[in-house]
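Here the complex is missing a single protein chain, while all its other protein chains stay put.
After this line comes subunit A, so read on.
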Amino acid sequence: MSTSPSTPAPESTSAAGTAASPATATPSATADATEAVVARGVERIFAGAKGAEVTALTGIELTVRAGEFVSLIGPSGCGKSTLLRLIADLDEPTAGVIRVFGKTARQARIDQAYGIAFQQAGLLPWRSVAANVELPLQLHGIGSAQRRTRVAELLELVGLSDFAGHYPDQLSGGMQQRVAIARSLAEQPRLLLMDEPFGALDEMTRERMQTELLRIRAETGAAVVFVTHSIPEAVYLSDRVVVMSPRPGRITDEVDVRLGDAADRGEDLREDAAFFAGVTAVREALHGHEAAPATGSARGVDVR
């Protein structure tokens, strides 16, 4: 059995897990390339109305190894999307350091060290499916012949080869999201950042997309940071689930899942005892140990 349910994560489980957690022992500023993401003492405070401050994140310590699939889970307002945006350098921390493959987040963004997918597919409606997938290649000056080959590969990968000439408004939500994932993979990133990419999809499409994501991830070997509020989704996909809590947004627990190699995970895993054990472990970590599993979801966490 590869799960370790209810095992406390090595990192601090106390409410305001600040400075001295074991993970700080690893070299941070000089992190080598085996670590995809390293966050040390990261804090993000938003200036609210009339001088009020909102602490979206505090004392974040996170390490994502190369090739590792890590989910960030927690109720609305726990700062999981904010943390992803900080890693992507779409926003900047008010304190702390973020390193992506040993570089600053800003340098990593400029060097295109990651691919990103959002909850909204965010396709450009005036461009065809093929033109949307090739957008990052075009922006970075790749020649058109090379672009065409790569786009064909990517559309093959997400099973949309027949739709290259279609426009986004002619596709279903699931297909649009697959185009967005193909686009995020265009430059073969070693890190994928995904912010609830399946959040707007129906349950059936969602499960199919999850299986597809595992397959793609096994083929590319990329590290993934995956934001979700669905416990089964996090358990099914991840090597490790990072549990977050709101007001102020912080990491409260980590659960090692490791249900096996991404390539070996099939649909039958969803009915496996190890899967349910993982779900229970994450749920208990989310709700605190006093919460009975039978009560189901609470605090805005989705038990789908």
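Things worth noting here:
We take it that contacts are C-beta pairs under 8 Å (C-beta built on N, C-alpha and C of every residue); 3 or more make two chains touch, one makes a residue touch a chain; residues count from 1.
We take it that contacts and distances are computed from a predicted model.
One chain of the complex is hidden; its UniProt record names it "ABC transmembrane type-1 domain-containing protein", one of "ABC transmembrane type-1 domain-containing protein", "NAD(P) transhydrogenase subunit beta", "Glutathione transport system permease protein GsiD" or "Cytochrome c nitrite reductase subunit NrfD". Only one of the listed residues, A:65, A:109 or A:190, touches the absent chain: A:109.
Interface note: of A:73, A:88, A:194 or A:241, the residue touching the hidden chain in the full complex is A:88. Residue A:118 is the one among A:118, A:163, A:226 or A:275 that touches the chain not shown. Across the interface with the omitted chain, subunit A contributes residues 85, 88-90, 109-110, 112, 114, 116, 118, 120, 122, 124-126, 135-136, 139-140, 167-169.
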